[in-house]
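Only one protein chain is missing from this complex, and each of the others stays in its spot.
Up next, chain A:
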Amino acid sequence: MDTVMLSRFQFASTTIFHYFFVPVSIGLALLIAIMETMYVRKGNEEYKKMAQFWGKLFLINFAVGVVTGILQEFQFGMNWSDYSRFVGDVFGAPLAIEALLAFFLESTFIGLWIFGWDKVSKRVHLLSIWLVAFGTMLSAFWILVANSFMQHPVGFAVNNGRAEMNDFFALITNGQLLVEFPHTVLAAYATGAFLVTGISAYKLLKKQEVSFFKKSFEIAAIVGIISSIGVAVAGHAQAQYLVGTQPMKMAATEALWGKSGDPAPWTVWANIDPVNKVNTNEFQIPYMLSFLSYSKFSGEVKGMNQLQAEYEQQYGPGDYIPPVRTTFWSFRIMVLAGTLMIVLGLYAMYLMWRKKMDRPNTWFMRFMLWGLLLPPIANTAGWIMTEIGRQPWTVFGLMQTKDSVSPNITSGQVLFSVISFTTIYAILGAVLVGLFIKVIKQGPYNMDQDHGQPHDPYNKGVGPHVS
């Protein structure tokens, strides 16, 4: 394999892995901040315990998120140096600002939150977690400024063979950013919320610490339903923006080869043949694609064949069609997972409204437990669609992926790093899941039993029993 393929694999795998943890951090930070606010306002110790228990999961997750994030910053230079040279002027700034504005804030105040329970006042401690929550959001903002530039480059001019920034304000008001940021951040809030409802559902099924987990469930369910609906609304806006700026990605998402016709139907599923550029066994909903694209029930959408011809005229010969199947199916997986989240969230609201949370349906709680997997599935699918759908471009219309790779690294070097990183990430993933299960099983009221404090060996059933 060549360095381009290997570097793409490394970037994809490390980014997807990193992005399992980022939304959980963003979402849990907000929930913990809400819980601690209730503690400070009401003085109820149970809310403090909630902040600490979910905080424990947050910290395990945060640690993995942070360490896997360092690689993200470094590998632009390591694997994609020609990309870094070409767009560093524009793309580097948001990354540097992210570190200066967000990372310092998060890392300093998370330290204060962990170690400050009895060292600073309640209000300062509460402020710390809100600043962490704000920091995680700020971090998302700046990284999305950078990503939005790759999707829809603005605020620059190409001089001396490289992109140079000429309008910073355009970068941070990029239309792409204005739809991508709410979509991504709300999805992160939903991720944290569904994690908490899922774990709470498990504990409620087991009838353990019912009051504690019922309260947790309710807070998270409210955040979950608001953010899930918000994600859908923002996603709709994002799709419409896509039609205007990256029509090829939209066409690939719909596996639309020829013109759509007017009004355009939405293809629910299809058997896609990218070689012969035809679909079979299509199942379509009339008018739907027009609505998705323009918020009205008329309007035509361009197909890939037409766009390919247009792009060849504009950018020269080449294949401008992204991997259609991946783009098509990842979009549908994302939408399906998002829809299920809204359905689960609405039903949870109904239960809470009818005050039936004390005796919830077992089957519903099982759904909620497995529902914690829905946001990560939707997040991953969404990013795959966004990034694969942009191919062959790294920066849409400006620079292609094959020209972005470092020319001075060998495939052997990249193979070594791919193996190293995937191995260590696999270990981290397994350890994290194991620790999550341990903390969840332990529950909120036995949290302080580990840490290697001296324990009585006779309690563990080893050695002779003395009675």
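What we mean here is this: a contact is a pair of C-beta atoms (placed from the backbone, for glycine too) under 8 Å apart; a residue touches a chain by one contact, two chains touch by 3 or more; residues count from 1.
Criterion: contacts and distances are computed from a predicted model.
Asker: Since a chain is absent, check the UniProt entry for it and pick the matching name: "(Fe-S)-binding protein", "Cytochrome d ubiquinol oxidase subunit II", "ABC transporter permease" or "Carboxypeptidase-like regulatory domain-containing protein".
Answerer: Cross-referencing UniProt, the chain left out corresponds to "Cytochrome d ubiquinol oxidase subunit II".
Asker: Looking at A:F103, A:F134, A:Y347 or A:F396, which makes contact with the chain not pictured?
Answerer: The one listed residue touching the chain not shown is A:F103.
Asker: Looking beyond the chains shown, say which of A:M78, A:I226, A:V278 or A:L336 touches the absent one.
Answerer: Answering carefully, the residue with contact to the hidden chain is A:M78.
Asker: Of A:V40, A:I114, A:M137 or A:M349, which sits in contact with the chain we cannot see?
Answerer: Hidden-chain contact among the options goes to A:I114.
Asker: Can you say which of A:L95, A:V278 or A:I333 touches the chain missing from this structure?
Answerer: That would be A:L95, which touches the missing chain.
Asker: Residues of chain A in contact with the chain that isn't shown?
Answerer: 59-60, 63-64, 66-68, 70-71, 73-79, 81-82, 84-85, 87-93, 95-101, 103-105, 107-112, 114-116, 118-120, 159, 164-166, 168, 406-409, 413, 416-417, 420-421, 424, 428, 431, 435, 438-439, 450-452, 455
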